[in-house]
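Below you'll find the structure I mean.
Heads up, this is only part of the complex; the chains shown haven't been moved.
Letters A and B mark the chains as written, and numbering starts fresh at 1 in each.
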Amino acid sequence: SSSSKLLIKGGTVVNAHHQEVADVYVEDGIIVSVQPNINVGDGVKVIDATGKYVMPGGIDPHTHLDSDYVVTEGIDDFFSGQAGALAGGTTMHINFVIPVNGSLSAGFEAFAEKAKKSCMDYGFHMNVIKWDEDVEKEMEIMVKEKGVNSFKFFLAYKGRSMVNDEVLLKGLKKCKSLGALTMVHGENGDAIVEGQQMMIDLGITGPEGHALSRPPVLEGEATARAIRLAAFVNTPVYIVHVMSIDAMEEIAKAKQAGQRVIGEPIAAGLALDDSGIFDPDFTTAAKNVMSPPIRKSGHDKALQAALSTGVLQLVGTDHCSFNSTQKALGIDDFRKIPNGVNGIEERMHLVWDIMVVSGLITPSDYVRITSTECARIFNIYPRKGAILAGSDADIIILNPNASFEISAATHHTRSDTNVFEGKKGKGKIEVTIAGGKVVWEGGELKVVRGSGRCCSSLSSSLTCCRYSHAAAFAPSMKQ
Amino acid sequence: SSSSKLLIKGGTVVNAHHQEVADVYVEDGIIVSVQPNINVGDGVKVIDATGKYVMPGGIDPHTHLDSDYVVTEGIDDFFSGQAGALAGGTTMHINFVIPVNGSLSAGFEAFAEKAKKSCMDYGFHMNVIKWDEDVEKEMEIMVKEKGVNSFKFFLAYKGRSMVNDEVLLKGLKKCKSLGALTMVHGENGDAIVEGQQMMIDLGITGPEGHALSRPPVLEGEATARAIRLAAFVNTPVYIVHVMSIDAMEEIAKAKQAGQRVIGEPIAAGLALDDSGIFDPDFTTAAKNVMSPPIRKSGHDKALQAALSTGVLQLVGTDHCSFNSTQKALGIDDFRKIPNGVNGIEERMHLVWDIMVVSGLITPSDYVRITSTECARIFNIYPRKGAILAGSDADIIILNPNASFEISAATHHTRSDTNVFEGKKGKGKIEVTIAGGKVVWEGGELKVVRGSGRCCSSLSSSLTCCRYSHAAAFAPSMKQ
């Protein structure tokens, strides 16, 4: 894999818009040619992909590598998280930046520093957790100088990152004026505090209290609110981690009326239900704790259905992993359990199995929801998200006849648990190529610290997101 | 009409549950008997109601008599507003109490004092505009000692009466524990401030700016929020002045899922559209200014349809009248136009014409939505809201073959304008009897200051509302 020339022969090359049997030739990290029967000279590593799918590497739109969580830090840094990602067929991710002492710039610098150990390409979204003139100015700097064109607002986490409607409205307006995209974590934080207190008052302190204190109705409420305020401001909105029917239906309703709303389900929401968090074993239950909670059976199927028809558009993970010792901080009080699950390594396999093997979608659809749509939304298509001449050589080879099994014993990220423990399925990503290098092959991972690049810094064209440019849609102030 | 004995002969007596031809005999303010062919002796005033409908007097669930509005006061006090009400067939109303210096008790006393000039019976709802321990204690006093069992929260009017979600949640919980009913004004106040500024920035300062700055999506949002937070707390909620399809659909959706939500459209929302507020004449436009705004054509028909099938349940007015001089305070800035329209005098005629004459509902349905349902919700049925032996003698006689026409020139309330100016229709309330006295007959109004009673102080059974008692419905924390 040290060769800078690669030929992938005989596979079915799948793009979001088309699939065909073709060879793919790569030089110096770039795809040079995609066509049948490419002939190459010596010095070219040849990979036989006959009978296999050759697809763009996954792009995970929602990760929290190297992030603080109140009392502890997510266990995966950029290197360990990305190592797992590559072993699982994901070759790029977009990570959330946490402001430092209220400063977006300081936050960006801190994360840029953390990301130096990267072994694959990455981008950034910026969290906005308060509002003042400095924040406004820094948002402008982020977009114009740092290539960050997406800003997330939290309607939950009261007393920490939660913003009220006034701030969300100002954020939506500012994003609109910058051509940036507003992202929202949709849960009603005021009600959650009430719900948590109710649980404690009832003597429910275990992990199930986490799920019980923030039911789907609160996700539906906040999602509806974000969508309607975005309609009022007349700008697109991206709903992160759609976990419930309640939230999904709000997205569907808005789309039917012509509003530009992007809904992102995540691997855990598609693949799991709440049997984990109600498990009597604390370690098992605690590893399932994330927000919004993984819902009861039925929500998963509904999210899959909505994803299959385009009501939901792309799949993330919200990867924010902790080991069981960290999770145990909340042994006596579910409110202290660090929130987060893994997924960056597992997403590509799970989505293939749940969506493609089941017949819900085609391989082209799979490429769209795991890679291309993300690249389009965040303006890095077709450099990423496609197997086209000129694109980055971020490629996976999936054998549909092989199978996968997930376990903490074998995964490459750091936690001692895995929320998908024991999940098996059809389809195995046998080769991952990132930036033209074979980094995963034959079960062997070969990654280089520092080899990853920040996508947002590579191109001046990346300062605005595609969705916002298309946003001049129906007038907002409909009577 | 000084007689304390009355016989209404030969009319069609209409109750919410039934209509039949019968006589109604009244003594000392109470209905003694309802049956065909009642024979009485001398000294009984006999009113011939042949060919006419004999119905319970209207109860207006939503009025603001003698209320301050920021820079000025509503022009109708309890006497003038009630005089108009009686001339229009309404024999009871429930008025909102404004706290005084934050004190609910002081507010209650102030309004009890204002109400001493009453010429018909009345009740009170209490506004809650902030939250602390005192407020909590006073809510308890209101329910247990003052017979006030309904509390309104505003999601609009930022900087004045608006509460945030935390306060609304605490209010819902407190109401639940007291068996009281939570009422909500559903508009997003944060967004309205943005919308207003947007209008000013665009140079739109006229009354149309009022409508444009607070579109239906903001009413839909806040209504959805109130309903879902009520679902979370598992207690009923009453949405005042449902003005838009957006809000109505949220109510319909919640009802379909079994949630106990009460939706109150008002006369202006059912009978008017936004052509008034867009009128180039300032006086005409300004008299139409209320919140939420009267919507464009189509919303009115949809509200009528929903009312006809029980999706919406009872009709109010939000009567809060100003004269044209007061409205002119906002001649240069729509934000300064006092908000409010009339309706207490016109509601009964308008609803008959729009809903019954049009064939949308039966006379029994009319009694239900103008009187009985209000009496049931606020726990004064069957003392009010019915023509039954034992009920208060609050009675109207409507001639379906006569007609009405509305004009400021002829109405009995005080404003020099009328938002329904020129509206004509079939059906005329020819007689109003309140507390057993004929107060309106032959176009003549005979009312006595001080003759009205506060319903909530008359009965110890009135301390809790019926809807809250029935509230132990489906568990709130559905996953």
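Annotations
One rule holds for everything that comes next: contacts are C-beta pairs under 8 Å (C-beta built on N, C-alpha and C of every residue); 3 or more make two chains touch, one makes a residue touch a chain.
All values reported here derive from a predicted model rather than from experimental measurement.
Of the identical chains in this model, 2 are shown in place, and the full complex in the file is built from 4 copies.
We take it that only the chains that are shown with their structure count from here on.
One inter-chain figure worth recording: subunit A and subunit B are separated by 50 Å, centre to centre, where each centre is the mean of the chain's CA atoms. Taken together, the subunit B residues at the contact with subunit A in this complex read 164-166, 169-170, 173, 188, 190-191, 193-195, 211-212, 215-218, 220-221, 224-225, 228-229, 231-233, 274, 295-296, 476-479.
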